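In this view, the complex is presented without one of its protein chains, the others remaining in place.
Now for chain A:
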Amino acid sequence: MVKVIYVAKDGTRTEVKAQVGDTVMQTALDNDVAGIVGECGGSMMCATCHCYVDDAWTDAAGPRKDGEDDMLDCAADEVKETSRLSCQIQLTPELNGLVVHLPEDQV
């Protein structure tokens, strides 16, 4: 198990335990974390699981995947350098303690 921390736009922190191998999106859905919609179920087709990886974690989370840039253009909120689709971040032991910030709008 690893730990993931979701920080909502208003600063609320939600800390959940997650399975290695799961995605940051699926973990949010399984734990009822508000602010991640994930409407397409992780197919990288809806941009409703947008998150900003905390500056301290961007290297560990790795670069954007193939096609992720284009889909991020469809996100409802501002896209920053740290923007990722959380369905494309798969949890590894190295990501234990990962902090992601959530945008105000997903749809």
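Note that in this section a contact is a pair of C-beta atoms (placed from the backbone, for glycine too) under 8 Å apart; a residue touches a chain by one contact, two chains touch by 3 or more; residues count from 1.
Note that in this section contacts and distances are computed from a predicted model.
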>> Since a chain is absent, check the UniProt entry for it and pick the matching name: "Phosphonate ABC transporter, permease protein PhnE", "Cytochrome P450", "3-oxoacid CoA-transferase subunit B" or "Aspartyl/glutamyl-tRNA(Asn/Gln) amidotransferase subunit B".
In response: "Cytochrome P450"
> Hey, which of A:42, A:62 or A:97 is the one touching the hidden chain?
Replying inline: A:42
>> Need a quick check: the contact residues on chain A for the chain that isn't drawn.
In response: 39-43, 45-47, 67, 70-71, 73-76, 107
